[in-house]
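One protein chain omitted, others in place.
Should a chain be cited, it is by its letter among A and B, assigned in written order, with residues numbered from 1 in that chain.
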Amino acid sequence: MRMLIAYLRAKPLTLLVLALPLAVLAEISHWGEVWVFALSALAVVPLASYIGEGTEALAAHTNPRIGGLLNATLGNAAELIITIFAIREGLLELVKASITGSILGNVLLVLGASMVVGGVRHGVQTFDRRNASRNAILLVLAVLALLIPSILNHFTDAPEDIRVESLSLGVAAVMILLYVLALVYSFKAEGTPLAHSQAEQPVHVHAWGVRKALIVLALATGGVVIASELLVGAVEPVVEGLGVSEFFLGIILIPLIGNVAEHLVAVTAAARNHMELSVEIAIASSLQIALFVAPVLVFISLLFGNPLQLIFNQVEVLALAAGVLITALVSEDGESNWLEGAELLAIYVMLALAFFLLPV
Amino acid sequence: MRMLIAYLRAKPLTLLVLALPLAVLAEISHWGEVWVFALSALAVVPLASYIGEGTEALAAHTNPRIGGLLNATLGNAAELIITIFAIREGLLELVKASITGSILGNVLLVLGASMVVGGVRHGVQTFDRRNASRNAILLVLAVLALLIPSILNHFTDAPEDIRVESLSLGVAAVMILLYVLALVYSFKAEGTPLAHSQAEQPVHVHAWGVRKALIVLALATGGVVIASELLVGAVEPVVEGLGVSEFFLGIILIPLIGNVAEHLVAVTAAARNHMELSVEIAIASSLQIALFVAPVLVFISLLFGNPLQLIFNQVEVLALAAGVLITALVSEDGESNWLEGAELLAIYVMLALAFFLLPV
Partner (left out) sequence: MRMLIAYLRAKPLTLLVLALPLAVLAEISHWGEVWVFALSALAVVPLASYIGEGTEALAAHTNPRIGGLLNATLGNAAELIITIFAIREGLLELVKASITGSILGNVLLVLGASMVVGGVRHGVQTFDRRNASRNAILLVLAVLALLIPSILNHFTDAPEDIRVESLSLGVAAVMILLYVLALVYSFKAEGTPLAHSQAEQPVHVHAWGVRKALIVLALATGGVVIASELLVGAVEPVVEGLGVSEFFLGIILIPLIGNVAEHLVAVTAAARNHMELSVEIAIASSLQIALFVAPVLVFISLLFGNPLQLIFNQVEVLALAAGVLITALVSEDGESNWLEGAELLAIYVMLALAFFLLPV
């Protein structure tokens, strides 16, 4: 009992696991869809964190290459599961908004909060320009590639649907090829762009064995599957009941609950003056979404007969383009301070306000 | 008399103060609105310069923090006064155009002219990369924040007016919060982003006492108030009579007359091989407009019952975004030459030509 309390003190988020049975109860006992939505959303937070820890523990028992591969593919597992359920339900706008929101959250919210916390404690923080800017360049190129079908689609006359679908599949195929190339590059070079090296993480020391890691992974994944099913099922009633748009849920809420744990790691790193790690987490996570999650969803969507096309709306295009350009600008500079962080957070808050107020 | 001539030789612009009584005369004697407009515009040039000198003299007698605050808030006083009168008259397009034009003038005209003059005299000029790029990043973030309501407004379905107004006020409130944070940052850190340090200015050595400074400030401000009243009152007849658009007056003419004096300081600094100071003046002045003048006008406009919304038109959005990205690019590099300056000037000239020729 005392150990449990000590554990909960060290990791208070764990308590939120209790939200999962409550969410199931809410669904069965018809408490109302808002309760189902809120409880299953809360439940995702610690479960996503357990998937992350399980992956890292498992990675620590393999060789670094397989470990890097595990981190790079399972890093956004919770979000991948939620979006797959959303595709099954035909909530394609929600899916595209959550891809956008994940990248924006990483480059504005995580970087911003890290810079504020780190800057207040340590003044101007510096980090290796070369690594950071190399990864930022990859991110800019990856996101621009992701946006090509959208841009061309918005500014040409209405094309036939079959052509848009071909373009979307072609682009997705090239993205996955790029992802494989980026993995190959990561295995060979230092300053890996896709998987931040475990050695640099001073936070987690895992005593977990392979068996425990696998069990945790399986349980957490199962929990996320249940929570996602409940969450996605409640989206439409919540949109109608509360008056928030599907777009707002997708671009702000879904990315937040899937990444809270990872965000905390980045901010903690900045507080310990490891700003380099914070920048790396934000950029690596965004790269995974752009190069892996988004194109994989395009192909998975074909299985469900709800083809997801990589056509983001103009607000998403502009927000993404601005977001990655800012990241590149901030990283090429090789240093950060709390005012820069406050401006990034201010932009995130203003965007959230606008997404909340305006119809998209 | 000889002293007066010597003084006028050193500061030939001072002669333009005579334009103020002539403008009043033109208004009373009905010489025609074009005369009123031209004379009151000319009168603003030296008066704005006197406000600047008075502020600096006053700042020199206080401690550096209060001095920095004075410089940061009164730096664009002339422009603030003109735009307040324009809001009272309901000339909201003129106001937004002059906010845009002030930033463009600083990042294209002032930087361009400084680089040409400095580059011709001294070849490739270098300046501290870190300071310059830190401030440029703040500027990019500030201007992007300023543009968020416009971008989202243009690319969404026509939203209800009340929502746009809420968004505009929310964004303005966040901007002012950022401005306060930037001031706090300036007081604590070196390489202040908002107020260029007086110590670096080799040009002005003020023997003015506090009393003289206050009298000059009061007289010059009073003069600007009179000139602004005349100027703004003549805008509509001039637009109809001369066939130039309100947009052109706002984006090219108003910013020019309000900033000529400051522009001259920047170019003179470049000619003396203090390129760093020129870059700092251009960026600091733009930052003040984006973070302080624009949001303050939003709130002031409520008092006059002519609510100013931060919805810039698409030309303004694109010009601003391009302008600050260019500044960031030029600053991150840490050096300048006359060809770079000539290209900046060329872009300004082309923009002016386009604003003159095309209806907006």
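The criterion applied here is as follows: a contact is a pair of C-beta atoms (placed from the backbone, for glycine too) under 8 Å apart; a residue touches a chain by one contact, two chains touch by 3 or more.
Small disclaimer: the values here were computed from a predicted structure and weren't measured.
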{"item": "Omitted-chain contact residue, chosen from A:Ala41, A:Ala97 or A:Ala182", "value": "A:Ala182"}
{"item": "Residue of A:Val34, A:Val120 or A:Ile137 touching the missing chain in the full complex", "value": "A:Ile137"}
{"item": "Residues from chain B at the interface with the omitted partner, ascending", "value": "123-124, 313-315, 318, 322, 325-326, 329-330, 332-333, 335, 337-340, 342-344, 346-347, 349-351, 353-355, 357-360"}
{"item": "Interface with the unshown chain - residue positions in chain A", "value": "130, 133-134, 137-138, 140-142, 144-145, 148-149, 151-153, 155-157, 159, 163-164, 166-167, 170-171, 174-175, 177-178, 181-182, 185, 189, 193, 325, 328, 332"}
